[in-house]
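The other protein chains are all here in position, but one chain of the complex has been omitted.
Showing chain A:
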Amino acid sequence: MAGGPPKALPSTGPHSLRDMPHPLAGSSSEEAMGGDSTPSPDLLMARSFGDKDLILPNGGTPAGTSSPASSSSLLNRLQLDDDIDGETRDLFVTVDDPKKHVCTMETYITYRITTKSTRVEFDLPEYSVRRRYQDFDWLRNKLEESQPTHLIPPLPEKFVVKGVVDRFSEEFVETRRKALDKFLKRITDHPVLSFNEHFNVFLTAKDLNAYKKQGIALLTRVGESVKHVTGGYKLRSRPLEFAAIGDYLDTFALKLGTIDRIAQRIIKEEIEYLVELREYGPVYSTWSALEGELAEPLEGVSACIGNCSTALEELTDDVTEEFLPVLREYILYSDSMKSVLKKRDQVQAEYEAKLEAVALRKEDRPKVPADVEKCQDRMECFNADLKADMERWQSNKRHDFRQLLVGLADKNIQYYEKCLMAWESIIPLLQEKQETK
């Protein structure tokens, strides 16, 4: 689990996060960055380590120019790095050990979050904290606020209908735990999100509630500005690729919804089949009691049907616990991605509107005013982030669904293998000749 340190990690020693200058505090204005172009937010984040040395895995120094064009290529380099296996990984997070807490006001479950990292942002190489669902929900909201240009992974559903689902049943808790683990792992794998301050605090703070109350809005500049983009701007034309993404997500979510319904229907039919099987098997037993020579064969058939029933029950439980939740997770994911796309549209619309306003003013200005440039930057950063995240998402999705569907096939194969074994084992019993009647 211990990853080797990335090659270019400077030996600046561990720094407490609070000691480091906030990347966007005062000095990180445009001017401090050396002038006429706005660095990408990711670049800024990267700069927050230690002595302004930029940590670039390939040992390079940050590009002098920080125009949006190069920032996206920078992003690409960072992204590429994440595709390499665990050797260069420097952050590992696990969710396990659910425990029930009974208090006067409420009862709830906490999960242990174990973090192992060699990153500078972490004071200690290892952390272990306990968090409850509320905390995850808080984290996700914070991420959405602070990283609005990125796709934030979904959480398992918040609300469960009491009485229908037992919130404290082993199966429910385990399903949730897996989903929460997935959530954190997805963030861990993200080159930008994994460096998010809120994420760090979530993983490390002893008292998360105190931190929550601080209400420090650690927003990136882009984040802040995006947050304040008001609606009402009409989008002239959506770039083809984003339109395509939107269409894709629509159909994708639709198809997943259909698959979810089909899977549920299959489970329902299987349960009804199971009910009948549970009545069917014992009748052979009843018959066996009437017979002499046929008693053993009939009893054997009864036991066999019983085994098949058990195997079927295991199948339906497995599919319910492992297949359905992942489908639903991806539906939620698509929904949140759609809203990010909308935000992107808004940013583009604002930019276009401002640009148009400038053009209409017919002033003979040699250069574009600063605020229009800011808008353009914002838009282009957003587009770059989103594109990169979409590609990552597509590749993860492919991997996840391959795993999911192979898993579904496996479960069904196992079910049939169990039944096959049961029936094959009674053939000799049925064929055997009995000496005495």
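Just so we're on the same page, contacts are C-beta pairs under 8 Å (C-beta built on N, C-alpha and C of every residue); 3 or more make two chains touch, one makes a residue touch a chain; residues count from 1.
Please note the rule applied: contacts and distances are computed from a predicted model.
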| item | value |
| --- | --- |
| Protein name (UniProt record) of the chain left out of view, among "WD repeat domain 54", "LOW QUALITY PROTEIN: sorting nexin-4", "GPI transamidase component Gaa1" or "NDUC2 dehydrogenase" | "LOW QUALITY PROTEIN: sorting nexin-4" |
| Candidate in contact with the missing chain, chosen from A:Asp123, A:Asp137 or A:Glu293 | A:Glu293 |
| Residue touching the undisplayed chain, where the options are A:Leu124, A:Ala243, A:Ala359 or A:Leu430 | A:Leu430 |
| Contact set of chain A toward the excluded chain (per top definition) | 248, 251-252, 255, 258-259, 262, 265-266, 269-270, 272-273, 275-277, 279-280, 283-284, 286-287, 290, 293-294, 297-298, 301, 304, 398, 401-402, 405-406, 408-410, 412-413, 415-417, 419-420, 423-424, 426-427, 430-431 |
